[in-house]
Structure formats: structure tokens, C-alpha cells
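The chains shown are only part of the set, and none of them has been moved.
Per-chain numbering from 1; labels A, B and C assigned in written order.
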Amino acid sequence: MSYQNLDSFRDPEVAKTLSGLIAESCQSPMRIMEVCGTHTVSIFRNGIRDMLPEDITLVSGPGCPVCVTDQKEIDDFIQLARKKNVILATFGDLMRVPGTQSSLQKQRAQGRKVKVVYSAFDALTLAAQNPKKKIVFCGVGFETTAPTVGACILEADRQGLKNFFIYSAHKTVPPALDALMSMDTVIDGFMMPGHVSVIIGADAYLPLVEKFSIPCAIAGFEPNDILASILTLVQQKEAGESKLENTYSRAVSPIGNKKAREVMEQVFDRVDASWRGLGVIPGSGLSIREEYERFDASKAFELPPARSAAPKGCICGAILTGKKIPPQCPKYKIECTPTDPLGPCMVSSEGTCAAYYRYHGAITKVY
Amino acid sequence: MKDQSILLDHGSGGKLSNELINSILMPAFDNAILEAQEDGAIIPINQGRLAFSTDTFVVDPIFFPGGNIGDLAVHGTVNDVAMCGGVPQYLSVGLIIEEGFEISQLKIIVASMAKAAAAAGVRIVTGDTKVVPKGACDKIFINTSGFGFIPDEINLSASLAKPGDRIILSGNMADHGVTILTQRESLEFDAPIQSDSAALNTMTAAMLKAAPGIHVLRDPTRGGVGTTLCEIAKKSNIGMKIREKDLPVDQSVMGVCDLLGLDPLYVANEGKLLAIVPPEQAEAALEACKQDVHGKKARFIGEVVADHPGQVVMQTAIGGARMVDMLTGEQLPRIC
Amino acid sequence: MCLAIPSKIVDIQGVVGTIDLEGVTRTINMALLENARVGDYVLVHAGFAISVIDEAEAAQSLDLIRELAEASLAEG
């Protein structure tokens, strides 16, 4: 698997064939939800919408961790940045997300120490190097990311670090999909998140497929991965089938990454969690277990309940559940732009509204 | 402007930069030459016109593979004058140095400036040095300003692109920005890449000689190729079509971009240019560009169209289409 | 949701691995991956290797896609 081989998954001839097959197979309107924000971005960046028959509608799901992070959690990150002696470490994704009053970017401009890291492990290193500072890492992400944070907590424990803290806003995908299907959403098929699946394994979706009888395909992130998964979804639907197809078998096994899951289970408890737009979903959150609670920023710091209020007029909830698309939001492109985002779906680089804004002009089929 | 305080993004070369410039600076300094918002000012004089440009360099780290803040500062202004069609001749240098800065480093930087100026055939003719207390600046900042006369037959402006024009990019995208990023402490890459920092005035002179009818020259620095094309599309009120497969990126640079989630289309270059050329002179311009030592990988990346004025559309590598928008704020390493 | 890039492992020292991505090298954490070996391609997410790419499966997917393509070309 080198970049040479990857090229096959990007081959325009193959893409043309796949999109032709999709058009051929598709006989009736179909709404496919790509659960994962990275899929959303890949679809837009590669211009895939442009290659699909009009009958196929791609709707974006709740798979951008920044977008589904609850307003209170964002406000807590901001409260943490304001604490004395704290260096807040975060993935770049969170920097611009508007909290009720401020954002991490604005906190930094006011002189708070906010540091963008590429890995939770970089935050751990920061803690080891700055024994007099408290390093707090903003833990957001799904099953792909949570084990990396868990591994850092175990390592901090081994090193005996006393100045390393995690605020865990991690969430898990299957309960959210279950909740979504139980709502009044119209989804005819799921494109499943490839890298969450790497960890949880393909089999983790079997209960969902069974319970809701819905076509599902696990997809990689190259354009032809995505087209292939759409093709299988269309074929299933047209054949009246509801299966789980794994079109990303080079990375996703039926059982996933057991070691990563063990780390996750060792460090986190499953708890109810509040998702933006979806409300509280039972068992969908990961909180730090009692055994490691000395690393838990939500316990180590006083975080008086802020008056968190989701941005007025933002229909992120409807967007994240696939009920609406951004152009249906009255704020879209008017009061809400990437420069001045109102909701997180506009700020996250993989947020649905941002992707629409950036890549989706009036112009399609121009070539 | 909605924000109450300056954010880093206001200096990103993207939309917030534009907003700052357009809502605060332009109205204040209100004049037609400035409003043209070229890379420098084009100034009519008794006989002929002058190109005049300024840039301040605050790059961190100040030494990086492929150059340092000194030669970068010379290249930057030389290029901006050249993009106006000027033949850069004279530069000024304004240094801001932090108390405690090592003289040995200053010597290296200044020697690089001198070497870069000599190589570009420009003279540094006036200067200013300020030292600020420890902590009041980050090591060293350099402003260069410069000017040069514009040959009579040359008429360049970002507002002159015409449907039918072809778009030339002189080489790989994103080398400079990615190089700088990989030098930051926390990212710790070991990458065989270096900044493309270079003076392009020889290239522009050759191109303008071969194709004096060139409509636009621009160096896609902060904001990258994507933002620069959008700016031209908006100013000329034309559309652009570009082809993803023709946008050259070094494979190592692409590797870093993939890992950090960056789009090379929006990453800074310091030794590349975009040329928008009427079709009849396009081949000649490309050929002249390719003859230059910094233009070997030059190629056509797209065309100007009458459709969708103000917008840049990209044919993706797999045959789809998508819009290319301006960069909003500095790209940050991300996991999503 | 989760950027993860396939990269080649060129060195492993305990939990510290080194990946090579078209000449770019960087150390990553291998704590979440058992059985990865030098020479393997792994997916790297947020500084951690999370999965070995199964080359046989990759080849199989490609074959499948190619077959589809050829079938379609033959048709077309």
C-alpha cells in the first residue's frame, strides 16, 4: 500500500465507471447519510455530488465531533482556558468554535495559554516539560480518538504526572445512530465511518442493521471508496436488501482493534451524553473512570455551570440529523459564514455547513 | 468588522485579512492607487510608472530549510514589485530586533539579504533599525519596501483577466508553508522539503518579454494559490476553471498535508507565480517560465471563463467539480 | 470524523514507531496496535497507529473495483 497503490482508489477512469454503475443501478430516490464528517469533506472536495444521479441525496450525519460537542462542553473548555496556570491543549479543530460568550481562539488573543497539538500525546509531553503548569487537554472525538487519549492517561499514570488533565467530551457512534433512526428522520442507507469502524469493528453495526433493516456500508475515504460504498448501498436498496457491506476491508476487520478498545474500556465509563442537535443519548458518552479521576479536568477544576445557550437561530440540530441541508438554514451565508460562524457546523473544517459553504457553489457540472 | 480584537486570522492572508484591510485600512487611507490592491502601488510619474511595494516578515522560525527571514524579506518585495510589472531596483530595509538577539545570527540574516539582493539585481538603499526590549518582539522582524520602473508596454492588474485567458502556475504548491510548519517544535517532522523562497524578477522579465500582453501576475503567498485565484476572479469579475490533476504538489509536501489535514491549495508559497495570459501568448509565456531556473515545473492549470463570474471552480482529479473558495483563517493541524 | 493516513512503518522501538510518508518521517505512538511490524502500512490518527492495512484485502478490493470497471467498459 503505497501512494502508488492509493492512486487506484483515486483513478478517474474507475470513478467514471463507478458513477456510471450507480446511475444505472439507481431507479428511485434515495437518501444516504454519510455519518462521518471526514466523508462529508471528501465528498465535497472530490466533487462527488457532481457525479451522482439526481435521485441520490447525500445527507450529512452527526459525525463531526466538534459539531456535536454540547455547548456546555465548549463553554467549559473556555472556562478551563481562563484558569490560572493552565495551558489548554487542543486539536486545531476546536480553536474557532463559538462558545456562548467566546472561543478558544479569542481566549488566546486575550493572553490565555491555548496550544494547538497534533496528538493528545503532545499534551502529555507538554505536561512532563512544564511541571509547574497544569496541562488540560480538550478530549473530543469518537471511538477513533478516545483510545489515543486513554493511552495518554495510562502513560501519565505510569509517569506519575500530577499536572496532566483531560476533559472528556468523547462520544460513541452506534448509540447515536440508534437514536437517529428512532427519530423522524428519513434515511435510506448509511455510509459508515471508516476510522471509527477500524476500532469498533464491522460487526459492531450488526445490531443496528438488524433492528432497523437499513442498508449499511463501511467506507474508506478515497473517492473510489466512497463511490463503491454508494454503489453497494444503491444496489442493496434496489434489491430490497439490508446488509452491512464492508468496502473498507483493508483497514476494518469484523472485530476491529481489540487493544484500542481495551484501553478505552480501561480508562472510560460509558455514560449518557448530550449531543448537540440530538439531545441526551443513553450510553453514548465516555467519562473517565473513578480509578483515573485525578486526571479528570471536570473534577480537578471548579466549573460552575455556565449559562450555556446554543446560538440563536442555528438549525445545527436539523442538519446533524440529516433533516435539513445548510441552504435551508435562514442564517446560512447571511449571518453565518466561516469568517463569522454562528454554529459549530459552520466552523469545523468538516462541519456540514462549512463544507457546503466552501465547496458547493451554484456551479456544478461545469466541466 | 464584528470582532473587537485582532485575531491571528486577521493576518492569515485570508478573508479576515481582507475584511481588516477593506473595512479599516482602505477607507482610512482612501485613494485610488491603494484601492487597486495590487501587490504594490503602481504610480504614474512624469515619464512612465513606478511599482512600489512593502511587506513585513515575521516568519517563525527565522531560519528554515531553504532560507531565512533575511532572504525571504528580499524575495518577498522583489516579487511583489515584479508582479506589478516593475523591474525591481531599490529596496529599503526596516529591522526590528529583540534585545538579546545574537549578533552572529543577525550577521547571517543580513548576509543572506545582501546575497539575495545581489542575485536579484536590486540594491538596498535605505534602512532603519529598531531594538525593542526583551519580550517586546519575537527575535527579529524585517520590513522591506521597494520599487522599480514599469516598462511602458506592460499593463498588469488583477482586474485584467479575460475569458479565454490561460492560467499558468510556475511550480509546486505549498513548499514554503509546509516547510515552516514542519519546523515548529511540537510537530517534529523530519522531512526532505524546503521553502521555495526565491526572487522571481528574472522569470517575470523573461515572461513579459515573451508575452508582453500578460494580463495578471501574482505570487500566491499567504492564502496560497486558492485564495489568490479567488481574488483575481473577484477583481476581474470573471470565472475560472482549474484542474486538480494539473496542480503540482511535491509528494513529501502532500504527505505532511495529509497527516495534518491541510489543503495545499491554501498553503503559502514564496517563489511561485500565477500568470493569466491571453491565449495567443500563453504558450510563449509558459515556455519562458519553464526556461527559468525557478519555473521548470510550470504548467497550465486552467482557464478564465465568462461563466460564474467571481468564482473559481475546480475539476477534481476523479472528474467531479467543486468550488474553490478563499481561505478563511490560518489552517490549523486537525484530526477531523 | 477522523483523519487517518496510511503510512509505512520504518522503525519500531518499544511503543515508539517511526513512519515514512513519501520521505517525511515522524515518530508515532504504537501503544494501541499489536503485531505491527517494520514494513507494514498503518493508519495514523492523532499521532497513534490504529490499524495495519491489509494489503491482500486492499488488492482484493481493487480487483473487485477493476472488474466492475472492465465489465462496464466491455459493456460501454
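The rule is simple: a residue touches a chain if its C-beta (ideal position, glycine included) is under 8 Å from a C-beta of that chain, and two chains touch if they have at least 3 such contacts.
Please read all numbers here as calculations on a predicted model, not as lab measurements.
A.B. asks: Taking into account all copies, not just the one displayed per type, what is the chain stoichiometry of the complex in this file?
C.D. replies: Full-assembly copy numbers, per this file: A x2, B x2, C x2.
What we mean here is this: only the chains that are shown with their structure count from here on.
A.B. asks: Name whichever of A-C and B-C has more C-beta pairs touching across its two chains.
C.D. replies: A-C
A.B. asks: Using CA atoms only, can you tell me which chain is the most central one in this structure?
C.D. replies: A
A.B. asks: Between chain A and chain C, what's the gap in Å when you average each chain's C-alpha atoms?
C.D. replies: So the centre of chain A lies 21 Å away from the centre of chain C.
A.B. asks: Mind pulling the residue numbers of chain A that touch at least two other chains?
C.D. replies: Correct list: 3, 37-38, 64-65, 91, 118, 122, 141, 145, 224, 350.
A.B. asks: Show the residues in chain B shared as contacts by 2 or more other chains, in ascending order.
C.D. replies: Residues 187, 251, 261, 334-336 of chain B each touch two or more of the other chains.
A.B. asks: State the interface residues of chain B toward chain A in the complex, per the touch definition above.
C.D. replies: Touch residues, chain B against chain A: 2, 5-9, 15-16, 19, 186-187, 239, 241, 245, 251, 260-261, 263, 307-308, 311, 313-323, 325, 328-329, 332-336.
A.B. asks: Quick check: in the complex, which residue numbers of chain B touch chain C?
C.D. replies: That would be residues 182, 187-193, 251-252, 254-256, 258-259, 261, 334-336 of chain B.
A.B. asks: Could you pull out which chain C residues touch chain B in their complex?
C.D. replies: Those residues of chain C that touch chain B are 1-3, 5, 7, 21-27, 44-46.
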